[in-house]
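One protein chain omitted, others in place.
Right after this comes chain A.
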Amino acid sequence: MVQFRSKIALVVVFALFAASPALSATLRISHNLGYGGRESLDPISPTRFFEANQMIYDQLVRAGPDGQPNPALAIAWSSSPDLAEWTFKLRSGVRFSNGEPFTAQDAAYSLQRILSPKLASPVRSVLGIMDSIEARDDMTLSVKLKQADADFPIVLTDYRVRIVSSKAAGGDLDAVNDSGIGTGPFKVSKLDQRGTTVLAANPDYWDGKPGVAEVDIMAIADQDARNQALLAGQIDITEVTPGEIGLFSSNAKFIVQRVPAGLWNPIVMRTDTSPFNDVRVRKALRMLADRQSLLSLVVGEGNGAVACDAPVWPGDPYYNSSLSCPADPEGAKKLLGEAGYPRGLTVDLYTSAAQPIMVPLAEAYQAQAAKAGVKVNVRVVPVDGYWSTTWMTPNRPFVVGNWAQRPAAQVLNEVFRSGAKWNETAWNCPDFDALLDEARRSGTIDERKALYAKAQAILAEEGGAFIPFFRNEIRVYSSSLDHIDNVPSMMLRWHKITKK
């Protein structure tokens, strides 16, 4: 931005500016204007400005690369023996960007307001397990839960759960808190969601001075425009789809980073609707697939990892690595015969371009299914209204879904527990629910690991989601940047990044 702020429209000037890389350490990123300019600095808003919020506000607990909770504004935590009350020791000496000290009041306020029905935050369902929150003293926070949860600190690593200043909104729990006053590594200098939002480094950041003096967040709605901006040196970093890697991979000025991540697109079978209410049909429709070839066809080799119908990704501490799911079209045929479809089965699979791979996935699956005598009619419907009128509706029992990476406990409870809000497969299995309950009550990680592994095995054997693979995140950045960890973007530590 700075390098093009010249007011003289002379090509020569541009030539001079562009030839010398920006000397000022300004990190330039983009956001896709997903909320049309309404991006809010309130971290729990339905239209949150995540790109800015992640740098302005800190979390209490952040997700480490191993998926385990790491200290951030909370430096230590412990629970009551029944795992239903948690106490967090907070970091002292931390100040908000307006100079006010950070205390447990702010932490309590930030968590309490998530539960406000008036704010209707999407985070409310994630933290609905919280019952009461109080500041015990200036540096101690206590959270009582409605039920035991051994992994409550992991729940707090949700990317939207961030600490805002309670004074900024006068302590009003129902008020939008978009002041931008946080304890993070950067503070807002200029907010312009449709243009360029400018953040300045907070030199007194508790985790060390940020590596760049300024961050510019530019609004670029179009994916092609973002790629061109990166190619032309107007931004420093962006995420790309597998098909766009070729634009950058042979260019020494750019680094392509394939980040293992837990993004997943299930082919959803509603377990309460014929023919998918027959466990043999579900199993057959999963068995027939050659997942490795789906992976390489749809996202390309090296851009993902094969999955076995469990939504817990390989980077999660509770990932069950013992599941295997080889392609077996003959076995699938046999199972379908037993289920009463000896001459094969015809099903309509609904999908849309809500995520670029959702249509290719359906088509690749269609070809594989044909080999096992299953005729899949791929029905591509418009993106608009797909989530409200096609996905999770009883008369569309066979659809493609789209999920971001989530911690094991969260995804299993929110997407697969009976009666859960996002239970897209209408999965209803008391044994499975009992395992999840038991895991929440278990004190040791090994116990929980065994229980969650069992739950994943049930899904792989009987569940309604066919999850062929996890997608990686693909990041491209200018080679002038350094210290970019190979972790999903939600977990990136922006203040560590430096620029030559």
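Assume a residue touches a chain if its C-beta (ideal position, glycine included) is under 8 Å from a C-beta of that chain, and two chains touch if they have at least 3 such contacts; residues count from 1.
Just so we're on the same page, contacts and distances are computed from a predicted model.
J.: Among "Electron transfer flavoprotein subunit beta", "Na+/H+ antiporter subunit C", "Co-chaperone protein HscB homolog" or "ABC transporter permease", go ahead and choose the protein name stored in UniProt for the chain not displayed.
T.: Protein name of the absent chain (UniProt record): "ABC transporter permease".
J.: Write down which of A:L90, A:L361 or A:M392 is the residue touching the left-out chain.
T.: If we include the chain that is not displayed, A:M392 is the one touching it.
J.: For the chain not shown, which residue from A:T87, A:Q112, A:Q228 or A:Q257 touches it across the whole complex?
T.: Only one of A:T87, A:Q112, A:Q228 or A:Q257 touches the chain omitted from view, namely A:Q228.
J.: In the complete complex, the non-displayed chain touches which residues of chain A?
T.: Counting only chain A, the missing chain is touched by 1, 4-9, 11, 14-15, 18-19, 33, 35-38, 46-47, 120, 122, 192, 194-196, 218-222, 224-225, 228-229, 231-234, 381-382, 384-389, 391-392, 402, 421-422.
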